[in-house]
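Every protein chain except one is present and positioned as in the full complex.
Then we have subunit A:
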């Protein structure tokens, strides 16, 4: 089963890289960009084929390694 994990900074955590991108977009005359938040996406291909089990496996991976839950949220998308 393939999956994508999206890791983003929690609300309230300042994202200086997102801010820099926002300023750069403004400098390139892209108006109307109110806020940019940067994150990362991790693709996984795991042996488990049961959706519920796959999701709980990946959740454990996020809690233990993929995300730092002090500052980051994660979202899991199963692709099949």
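Just so it is clear, a contact is a pair of C-beta atoms (placed from the backbone, for glycine too) under 8 Å apart; a residue touches a chain by one contact, two chains touch by 3 or more; residues count from 1.
Here is the rule we use: contacts and distances are computed from a predicted model.
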Considering the UniProt annotation of the chain absent from this complex, which name among "DNA-directed RNA polymerase sigma-70 factor", "Tripartite tricarboxylate transporter permease", "Phosphoribosylformylglycinamidine synthase subunit PurQ" or "Cytochrome d ubiquinol oxidase subunit II" applies? "Phosphoribosylformylglycinamidine synthase subunit PurQ"
Which of A:27, A:47 or A:70 contacts the chain that the document leaves out: A:70
Note that subunit A touches the chain not displayed via residues 13-14, 16-17, 20, 64-66, 68, 70-71
